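Subset of chains shown; positions unchanged.
The first chain written gets the first letter, and so on, giving A, B and C; residue counts start at 1 in each chain.
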Amino acid sequence: MIIGRVIGRAVSTRKDEKLLGTKLLLVEEVDPRGAGSGDMAVVADHLGAGPGDVVLVAQGSAARFTAQTKEQPVDALVVGIVDMIRFDGRSTFTSADGFGSNGKGPQP
Amino acid sequence: MIIGRVIGRAVSTRKDEKLLGTKLLLVEEVDPRGAGSGDMAVVADHLGAGPGDVVLVAQGSAARFTAQTKEQPVDALVVGIVDMIRFDGRSTFTSADGFGSNGKGPQP
Amino acid sequence: MIIGRVIGRAVSTRKDEKLLGTKLLLVEEVDPRGAGSGDMAVVADHLGAGPGDVVLVAQGSAARFTAQTKEQPVDALVVGIVDMIRFDGRSTFTSADGFGSNGKGPQP
């Protein structure tokens, strides 16, 4: 899985019928300190993630191993909304405080 | 899924029999502002996308989770024709106006 | 799928028994104007492609969705021999004329 930040969404009305009603988010991969990689993908979501949320994205066939997506033509799915990232011995992200300033993150 | 722009097509008469009648588009990946990445792929299409259309492409096994493609040897499929992209708080693409000039997109 | 050019082959006698009799081509990915990317892969072929042919290659599990390959440990397969590539409004490749000189391709 990768860590990403929700930065937008895509809307499509002419789409495969199995995707009707599925929210499609635009997600940018971020590193454990919150720096964006520039890599972006359109990711299905059934957990209610919104703009700015930090999420876990499962890629490939893994995206279809949930009750909602098992027959959908999706290759990327939000499988978790991140509460905390622990990196190199300390917290670099919490949902309350976001990524720390200066890349230092909230104190442990 | 990735966002791509239809830039051409490939024609093949000697091909696997399961691909007979399947349209194969040439698609370039684009970012949410419409800049091409240079990465191109041949993508199956059953939605009727045409030159210049901005599309959602599912990659890998996801490409076979539709009624039309479920037994086909395809690793990339148009699963949606994009109507609108919302990125960083505003619309950067609509099917009516395309990507905005100067990378600013149509106003929200 | 990607577009590639057949540039050689690999021969292996000590191989998994399911691969006995399967031709393994060396293929380099090319762009729609015929420029090689430098990325090469060994690709199974049951369509009779030969040196210099421009082919469509399906990657990943897609390579096993044909009658000949469905139980084989292959991750790349020639699924078509390309007759024509149309890119940016004109033909850049035909099987008769190859890729055009100066990157202009045969006239439409």
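Convention: contacts are C-beta pairs under 8 Å (C-beta built on N, C-alpha and C of every residue); 3 or more make two chains touch, one makes a residue touch a chain.
Keep in mind the model is a prediction, meaning the values are calculated, not measured.
S.K.: Counting all identical protein chains, and not just the 3 shown, how many does the complete complex contain?
M.R.: The number of copies making up the whole complex is 5.
One rule holds in what follows: only the chains that are shown with their structure count from here on.
S.K.: How many degrees of rotation map subunit A onto its copy subunit B on CA atoms, rounded to the nearest 5?
M.R.: 70
S.K.: Please report how many Å separate the Cα centroid of subunit A from that of subunit C, as a whole number.
M.R.: Comparing mean C-alpha positions, subunit C is 35 Å from subunit A.
S.K.: How many angstrom lie between the CA centroids of subunit B and subunit C, rounded to a whole number?
M.R.: So the centre of subunit B lies 21 Å away from the centre of subunit C.
S.K.: For subunit B, jot down the residues that touch at least 2 other chains.
M.R.: Within subunit B, the residues that touch at least two other chains are 60-61, 63-64.
S.K.: Going by the contact rule set out above, which residues of subunit A touch subunit B in the complex?
M.R.: 7-16, 18-19, 24, 26, 40-44, 51, 60-61, 63-64, 71-76
S.K.: Over in the complex, which subunit B residues touch subunit A? Could you list them?
M.R.: The contact residues of subunit B facing subunit A are 1-3, 31-32, 47-48, 56, 58-66, 77, 79-89, 92.
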